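Every protein chain except one is present and positioned as in the full complex.
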Amino acid sequence: MKSDSKQPRDTEAGEQKHKIGIAYLWLGDRIFKVLVVLLGISIIMLALGMAWVLYSEGSDALSEFGFFTFISSRVWDPAVQLVFGAWPFIFGTLVTSFMALIIAFFPALAVAIFSAEYAPRRLAAIIDNLVQLIAAIPSVVIGIWGIFVLAPWLRDTIYMPIFDWTAINFPELLPVLGNPIGYGMATATIVLAVMIIPYTTALAKDAIKAVPKDQREASWALGSTRWEVIRMAVLPYARGGIIAGAILSLGRAIGETMAVAMLIGNKNTLPFSIFGAGATMPSVIVNEFREAVESLHLSSLMAIGFVLFLIALIVNLTASYINRKLSIGGNQIL
Amino acid sequence: MVRNFLYILIFTCLSISLLTSCGEIDPDRTPADQRVGILGAGATFPAPLITAMADDYRDLTKRRVTVNYQSIGSGGGIRQFIEQTVMFGMSEAFLSDQVMEDIERQTGGKAFNIPVTLADVVPTYNLPGIRQNLVFSGELLVEIFMGRVTRWNDPKIAELNPDVRLPDTAITVVHRSDGSGTTNIWTSYLSRVSDEWRGRVGFATSVNWPTGIGGNGNEGVAGAVINTPGAIGYNSLSYAVLNNMSYGSVINQAGNIIKPSFEATTEAANIELPDDTRILFTNTPAEHGYPIAGFAWMLVYENLDHNNAISSRSEAKELIRFLVWCITEGQVLSHPLGFARIPDTALEKNLVMIRQLKWEGELIGEEVLDEVDFEKLPS
Partner (left out) sequence: MKSMRRREIHNKMMEGVLVVATVLVLLPLLIIVGHVLVEGVGALNSDFFTQELGSPSRALLDRPTGLVHTIIGTVVVDLLALAIAVPIGIGAGMMLSEYPEHLLNPTLRIMNDTLNGMPAILKGLFAFVLIVKPMGTFSGLAGAVALSFVMIPIIARATESALMAIPWTIREAGLALGIPRWRVVISTVMPAAKIGMVTGLLLAFARAAGEAAPLLFTSFGNNYLPDHWLGFIFNPVDTLPQRLYSLAISPYSEWHSMGWAAAIVLLAFVVLIFIIARVATRDRMKL
């Protein structure tokens, strides 16, 4: 939210008949405060309750395998051995999210710089709104587009030529590349990158906007070109906020569920390959939660939810730590 | 503004309630108090058939009985049935002895597994230039899905298909990556023909595959097979036919080469059935039966009053009526939708089970069956 300091148009307060009873004043305030604080506390309870519920529902699996074995074991076998290890999904989540951030970061930063420093005010507003609109597109809509348009297109025009070329020149690399069926790690990563660009952009722009005027003016005074001002005065100053924003975007990518579940191909066993199918923590929950019969299977899925909670928590706390440390107010709500 | 918002909220709620209650005054509908909603959930594979049955049954009862069936997977069907959140479950795996015992202890009656339709799974493949129906044996499919037969001109394939000029193409195994009843039947067949498969991979709705790439859903597998020369996967017969995919014949236990068809699938179940129909007949002993097939069961409690999801005697009776209709008249929907019909042997066992259904000790299953005129039914 942008701050503004306009005066309220109608101040009813003045028209109030103030028949000031103790009850009205003191009790009213008390009740109001208690109510408001209770509502506030309910959010704290919600966050803690979520962690607790996920932990207790997943505790069967966590105590059966042990927390560290659970997150590091590579085998997810719901049929024969009933052994559940979350590593393939943690790996899939981290790889797709980090790669998506790497792909998204510089374009997003470029848009933020362009919109904040170059574009005229009206154009900047249009760009900002359009970028935010990307964030408003529901994940499932991107999913259906991915299934029927993007994945077949990528397979035919990008993956297959690369695959064929590699098959001729470096056949030993084929296992790394994987079978290009269109649905897989690469497709999921590309879609994730598109989906987090708005977050990275908005947060980077906030950070850039927060750079004080004198920073820029000092640089202008030295006779810098516009780009030099940005590179030497603005970006170093906004660095902290930009990085915090990038980490927050990473958090988005980690939790993104539907589009990824629809496009990643869903393969539960390592090794994953670049074009081949993989899985992430949210995608395995979506795919198997309604299908699970064994209690241990269900509990393992909840335990994955708990691990996901922990990872998201770490990412968010890291971002807010960096943000606070550098005291730049990048609190745009998306 | 906030107040306005509240008004809008209340207004919307009201208008929705009005809208829906207007619908209730529709003259060709019976009064609301007689309307019955039946909630079922479970296996995905028979969902097109069950929902089509629900559609027709709704028309047949002039919208008095609405059956809401949600496909959440066999596992989900069993779980919701045990937790008594649905009136009937639907599963491609029958209830285990353990579950049967638990239910008998809890409700004082059995849980019935009532076959409603059959599921069949065929090997689908993509070999450019080859339109012949390839022949597979169980052992060969195990070798391929274990990743040991890796080229299409392998002698093991050539031996079964002497007339086909097999190319020297690498085999790409494609399997379902999500939980699926199709996988359950496919892996159960592979487990039946190979001890090694049973020990290493086993059978379930999702397994730890030794090789291959995963496709999401029937479609993901089909897509991967269609787009990958040299690929082999497995799909339900109806889906393979619908998408014009090449699919193979399979040699059954009796040694006959069986080309997949609805008749061959029905034939697979034409065996000596136990009274509770809990039998897995992949690799069927039936002489002309297709070996990769299995029942899809509807799950109901013997003592219907003990199922929390069913609140009244009349609801229970409507459920039974729907069930009886499904296994008799409803079966005509099977072939047009790509499903095999249940064999007469299964129908007989079903009627015996339905006859035992009770509401507070009363045999309401028998009451319902007495209403039905079996002479008039299409065979």
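Order of writing sets the labels: A and B. Residues in every chain begin at 1.
Definition applied: a residue touches a chain if its C-beta (ideal position, glycine included) is under 8 Å from a C-beta of that chain, and two chains touch if they have at least 3 such contacts.
The structure presented is a predicted model; accordingly, all values stated were derived computationally and were not measured.
Trainee: Of A:143, A:178, A:241 or A:278, which one is in contact with the hidden chain?
Mentor: Answering carefully, the residue with contact to the hidden chain is A:143.
Trainee: Can you work out which residue in A:100, A:177 or A:197 touches the chain that's missing from view?
Mentor: A:197
Trainee: Identify the residues of chain B touching the omitted chain, counting contacts across the whole complex.
Mentor: Touching the chain left out of view, chain B contributes residues 1-2, 5, 9, 12-13, 16-17, 19-21, 23-24, 32, 35, 37, 39, 47-48, 50-55, 58, 66, 68-70, 72, 83-85, 216-219, 222, 239, 242, 308-309, 333, 336-337.
Trainee: State which residues belonging to chain A touch the missing partner chain.
Mentor: Counting only chain A, the missing chain is touched by 1-14, 16, 18, 20, 24-26, 28-29, 31-33, 35-44, 46-50, 53-54, 57, 106-108, 110-111, 113-115, 118, 125, 127, 129-134, 136-145, 147-149, 194, 197, 201, 225-228, 248, 251, 254-258, 262, 282, 285-286, 289-290, 302, 305, 308-309, 312-313, 315-317, 320, 331, 333-334.
Keep this in mind: only the chains that are shown with their structure count from here on.
Trainee: Would you pull the chain A residues touching chain B in the complex into a rising list?
Mentor: Per the touch definition, chain A meets chain B at residues 75-80, 155, 178-179, 181-183, 262, 265-269, 276-277, 279, 287-288, 290-293.
Trainee: Flag every residue of chain B that touches chain A in the complex, lowest number first.
Mentor: 72-76, 78-79, 172, 177-180, 187, 199-209, 213-216, 220, 223-224, 227-228
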